[in-house]
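Before we start, here is the structure in question, set down as structure tokens.
Every protein chain except one is present and positioned as in the full complex.
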Amino acid sequence: MWSFSHIANEMHEGLSATFNPTMTLIIEMVIAGVAVIGLFAGLGLVLVIMERKVSAWMQIRLGPNRVGPKGMLQSLADTLKLIVKEGLTPNGADKFLFNLAPFIAMIVAMLLMAPIAFARDFQLWDLNIGVLYVSAVSSIMVISILMAGWASNNKYSLMGAMRSGAQIVSYELSAGLSILAIVVLTGSLSLSDIIHSQADGWWIFKGHIPVLIAFVTFIIAVTAETNRAPFDLAEAESELTAGFHTEYSGMKFALFFLAEYVNVFIVCAIGATLFLGGWMPFHIGNWQGFNHVMDYIPSSLWFFGKTFFLIFVIMWFRWTFPRLRIDQLLNLEWKYLLPISMFNLLLVTLMAIMGWHF
Amino acid sequence: MNVTQILFWFLSVLALFGALMVVTSKNPVHSVLWLIATFFSISGHYILLNAQFLAIVNIIVYAGAIMVLFLFVIMLMNLNKTTEPKKNRWLKLAGGVAGGCLLLVFIAALKSSEITQQTAEVKTGDIGLIKNLGRELFSTYVVPFEISSILFLSAMVGAVVIGKKE
Partner (left out) sequence: MLKDFLILMKPELVVTAILFLLLFIKIGKGIKNETMLPLIQVLLLANFLLGFFFNQQGVLFEGAYSTTPLIVFQKNILSLGVYLISLLCTDWLKKSQNLPEFFMLMLSALLGMFFMISSGNLLIFFLSLELATIPVAAMANFDLDKKIASEAAMKMILSSAFSSGILLFGISLLYGATGTISFSELPQLLDGSPLQVLAFVFLFTAFAFKLSIVPFHLWTADVYEGSPIAVSSFLSVISKGSVAFIFISTLYKVFQPMHDVWYNMLVILAIATMVIGNLFAIRQQNIKRFLAFSSIAQVGFILVGISSNDHTGLTSVVYFVLIYVFSNLAAFGVASVISGQTGKENIDDYKGLYKTNPFLSWVLALALFSLAGIPPTAGFFGKLFLVTAGASNGSYGFITVVALNLIVSLYYYLRIIRAVFMDKNEQPIDKIKINPAAKLGLLICGAGIILVGVLSWIYDYINSLT
């Protein structure tokens, strides 16, 4: 059967036959790196056009429709434009940090790809603390944003960076707590263990209301963490021009832009993995016939389908909710989400100990 | 020299260089960023010692949260080169002499100790893994654990009292 793990194995065997183990490892690393970069570029193009089409659909208009069939090549053209544009560095900026910041944003996004399981047995690095790794590495994102905002030597940038920093640091808490709910249920931090624990049903179905609460908290928190509307105070156009990337242009701006979309993809992938079973097909109890039909759909399709559904949900938020004020934002986190998710974690722990879940 | 040793030396050099840059950077923001780099290399050391959980927690807590708060404060106060106070030349000299003496004492003490024959156990030992750590933390070391929780609580109360507007 055609599958990612199959291709990976074929490749590994082919390489081992011709090269010695060290060389094989190096070549495989290079291939993985190229694949991740390719995925990045692909995701950037797809997600940008998706966002524009979704927004157009919500607002009953056409959206981009000139370049390519139905405007599908619009983001390719935009990328081309960004590449040929001049990258300006403002006067009085801290040149080194200013130029470093977009790359850090990019590197963080790339590192986050490592533990994600894209299909059955297809994972770059199955480390035993995968979930923690994701939250640790994503917390580095703030630093690149603060760096960019401060190094630009611009008030708007600094304000945007501050807002986004405060927002990310606070929403990380409830995101982490809702992730912990699933960790408590599975008893493992490894992403592949978490996926395998959902073979008989996804956690969102198995875990009753508490997991549902955790899921909702998670989605809200990650929307805030990726600085997307309705939590996009960091780049509130009406007040701050463009927030922390006001001064960026050309390719450096494109990197921030790309990192934002890739981050959205990653958090949705994590959400899909934790709550919706990752690449696990949809199974209903012991209904063998139905389960077999579901198994025929390739695991990668399941994964990408769930992930893109979540991405769609997050885009849906963006085009339907108005932006929050900063005090509302902080109240929402510290007075509502955090207490709720803490209590929820207790509830889930109780549930896991008593074995009340399916 | 195998990969582990190369990594060890690389991380050590990075950590020391980062730490030196923290102290010598004129710009406080650069200092903080170098400190973050130092934390990362220390996390690398943890991973070499097979303590992945510690490594990750080090990144989450220090690099991800505490240093961000540092950056916040420094950026808000807008400290930069011009606000750096001029230091007395004699004070610098005295500091240099004192630091040099300390270094000398350290080298002398380490040279004559038996530690030089002992080596760290790299890649072995499973105490740093999350399961064992959790067990230890809630059995043998439960008192320190609870003490630190009270410490954080009181620090929080103190901060709230000081920070609250009348």
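Observations
The chains carry the letters A and B, assigned in the order they are written, with residues numbered from 1 in each.
The rule is short, and it goes like this: a contact is a pair of C-beta atoms (placed from the backbone, for glycine too) under 8 Å apart; a residue touches a chain by one contact, two chains touch by 3 or more.
For clarity, every value in this text was computed on a predicted model and none was experimentally measured.
Though it is not drawn, the left-out chain touches B in the full complex.
One of B:V13, B:L76 or B:V157 touches the chain omitted from the figure, and that residue is B:V157. Among the residues B:T4, B:T24, B:N132 or B:S148, only B:S148 touches the chain that is left out of the figure. Mapped onto chain B, contacts with the missing chain fall at residues 105-106, 108-110, 112-115, 140-144, 147-148, 150-151, 153-155, 157-162, 166.
Rule of thumb we're sticking to: only the chains that are shown with their structure count from here on.
One inter-chain figure worth recording: chain A and chain B are separated by 30 Å, centre to centre, where each centre is the mean of the chain's CA atoms.
By the touch criterion given at the top, residues 94, 97, 127-129, 132-133, 135-137, 139-140, 142-143, 146-147, 149-150, 158, 161-162, 165-166, 169, 172, 189 of chain A touch chain B in their complex. By the touch rule above, chain B contacts chain A in their complex via residues 27, 29-30, 33, 36, 52-53, 56-57, 59-60, 63-65, 67-69, 71-72, 75-76, 129-130.
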